[in-house]
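Showing just some of the chains, left in place.
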């Protein structure tokens, strides 16, 4: 039942301290005074508790089970981080306090920046962007500022592989670039030859994820970087897949000039049903002048925000970024250390390859050989044979108490499932997932209706999202 | 071994065997160059981390709530424990974006309810399920206005939050958008005469804040009249809207703002959450994620993400925005907070804030200070302080008072002026003490 339907006029769950001052009656021009009181729900505290408890129970979450969403890196979110992010000294400070009075916060940000620069092989970093796509926009605006600073005005094209995340082209477009897609090779890698054909003096940047969304490492990355740089363009690293390679290779060492990270993926900050995230952007030294304001710097033993960046792109949001999310990533890195981060990557890749091996026995894998932290299942043959869609398989997985993998992405493989187990899942869980998938493949052959009408055990049955979009209901109609 | 990574050596061996390789290193055979080792510290146990981080947290000076007289976009309010209790439920915190609606009804219904509440607050027809913050929400609103109008010029009031304006500039850098600033009158309101003059055929939108950055309540009715035919974008504040007629009633086209006051701690500025509302006719040009109501195969009501064709999963470079990760958890926090306060609580907080701010203003006037503007204000106002106010400000801070914001940080014309703020957390005693100290020669 929706919360508004539980409302009873006059019920209260809030009480202010007793009045000390006599109430001053608001004097606004008559036509600016609110005419109709707010129609918010009126509930007691127990009502509110039960409402949101009931909603919480209807959610799948990492704390409940496996979340094999490819490209999302749904690893375990340590509760230690949440505890630290709840300390008053971090939650109850105002962004306009004197910076001398928030040295703890600034030190956290400074050291986090240093850690992330080390991990990515970058020289300087902004912690301001609130999400991965926000980081992409920031990064692409830096690309733009860089070329313009050199008076190189022709460069209006961003090259993006067809396997890229959807936000890459969207962010590039927002930063004013025309997006040109590069097709992948049969093997799922960047087609070097095609790339060379595209490179010219209108190309501003190549945006790459490495490993890419098929879970493959771009072996030719050094060559790619060379060619891109020779053409006067920059190389942009989408950090969504960094979880595969920490401690193994740094994007900076592969030749990338700009990197954005997703602290809510690689660095264990929780995803919170969609956010808040954090998308820091690192750059090589020659680009640091374009970073947004402020940059956190250290002078002796003092930390301070530096606003004096005349060539900065400006700011992409208010204040310093999602500070509490930064804090969680900082605590994570402190806890893991260099060995822990390296092991995280290794075990993420091990888990992916193990699960890939198990699944390859009954479903086609999109690319041969070793994968990185994720892999793509090509279900087109399966769909053809059974008439059961991959979406149906995904829904059926829910019936077994698991979350479904990412489906229908990357776009280059049709009827696909993209599976990323992350390092925090154990072997038993992977075995169980593979067994469930195998069972569903069997079901698809023997009792396809069961799969096609799935899910059956969830709080609601399959939802009609087509009508929902055709005749959209945006809000509850208040009486 | 690491508490978060479950693999035992035995299991690793078994898994390698299934894969058909000998060592973990072989998994990385495609990596071309050998990287230098990470130059990071060794990992720490939890107890050492807690001790280190507690020490760091103590290096941040926390001002007692009654002594906070600064707002400027981030406000100190009381947050009932129940809000934190519910919003920190792991089923909310550790869930992903609701891609599988059937196992995400908690998220989807909570966000649908949030959207409804934002519509009710703003008087608009449709609200999305959150933006990063107020500033980026405004920047996206400007881009949206551009999509709606296909015109270049945006008129933005000088009394819009300066960081919001900066953010608009950055977002619009690469777009064919040009900004002109509209000054304020001596009442502190956007100068409508100037506004009128600046409007031309190429004008897309007008951006005002309500109440504005100087605390003054703009006359949206007049602004709407003057900005006839233009996209009217209003930045606003949720508590003020329980006293003020919502922008929607005056014909605003897009209403945005910061949701931090609704149950989110100050968090050194983030995460907060942006809200974003508009009219149904513009919905396909709206950025961000939208939740809609629908039915399941047994006709039971449920909720799903709708109009995803606007989003970058599908339209890629043609998407209405690049927003993917948003601030869902904070949006739900807002909804929980509003459910606890209810209409009466919201109004009481607004009225208490109003009373405290006006009492502060009265006391300042009695002490010989003057208010810079004479327009009606809600809970913030600009007061002219003694000279070298920034030094006084720092001094007060060291005495445990977060005094009104020195405005010259952002406005050279407001030398020695300060943006004062009061909310329900201030007390008679703390207000009187502030005024007393400001009146003394303390620098």
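To keep things simple, chains are lettered A and B as they appear, and every chain counts its residues starting from 1.
Operating definition for what follows: a residue touches a chain if its C-beta (ideal position, glycine included) is under 8 Å from a C-beta of that chain, and two chains touch if they have at least 3 such contacts.
All figures in this text were calculated on a predicted structure; none of them were measured in a lab.
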item: Overall stoichiometry - one representative per chain kind is placed in view; value: A x2, B x2
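Following the convention adopted for this analysis, only the chains that are shown with their structure count from here on.
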item: Where chain A and chain B are represented by their mean Cα positions, the distance between them in whole Å; value: 20
